[in-house]
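Not every chain of the complex is shown here; the ones you see sit where they belong.
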Amino acid sequence: MSDRVYKLSEIVNTSTESIEKAIQAALDRASDSIRNLRWFEVVTTRGYIHPEHGLYYQVTLKVGFQLED
Amino acid sequence: MSDRVYKLSEIVNTSTESIEKAIQAALDRASDSIRNLRWFEVVTTRGYIHPEHGLYYQVTLKVGFQLED
């Protein structure tokens, strides 16, 4: 544990299904450009009501990833 | 976007099923008296344990709706 250095980023994503799906999609998308994702914290849970497409859940996540040597 | 005016209200609702169901029920109920609901933010997620009926999820939402001209 002594030499683990982490960096935090904030990302936002949405899902029409559930809060968990919005979290998973955000993490999937983040892992495209960030390796070694280790944890996240939900900063805000919001949503939008689209007149035609209905309800969107939107999460803002703070994600932590391990810096590589 | 230049002339959109919104008003915010806070509402509270519960569900025995899930946080998402509590959100949906709150928005459904709010849309009875408020037109043009556009977004929401989850302010708190709480719950109650009823001795007989079990667990209730309770969400407090801040909802934004567009004022009509």
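Labels for the chains are A and B, by order of writing; each one numbers its residues from 1.
Keep in mind that, in the parts below, a residue touches a chain if its C-beta (ideal position, glycine included) is under 8 Å from a C-beta of that chain, and two chains touch if they have at least 3 such contacts.
Nothing here was measured: the structure is a model prediction, and the numbers come from that model.
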item: Total identical subunits in the assembly as filed, 2 in place; value: 12
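Keep in mind that, in the parts below, only the chains that are shown with their structure count from here on.
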item: Length of the line joining the C-alpha centres of chain A and chain B, rounded to whole Å; value: 23
item: Residue ranges of chain A touching chain B (in the complex, touch as defined); value: 18-19, 44-49, 55, 57
item: Complex contacts: residues of chain B adjacent to chain A; value: 18-20, 23-24, 27, 37-42
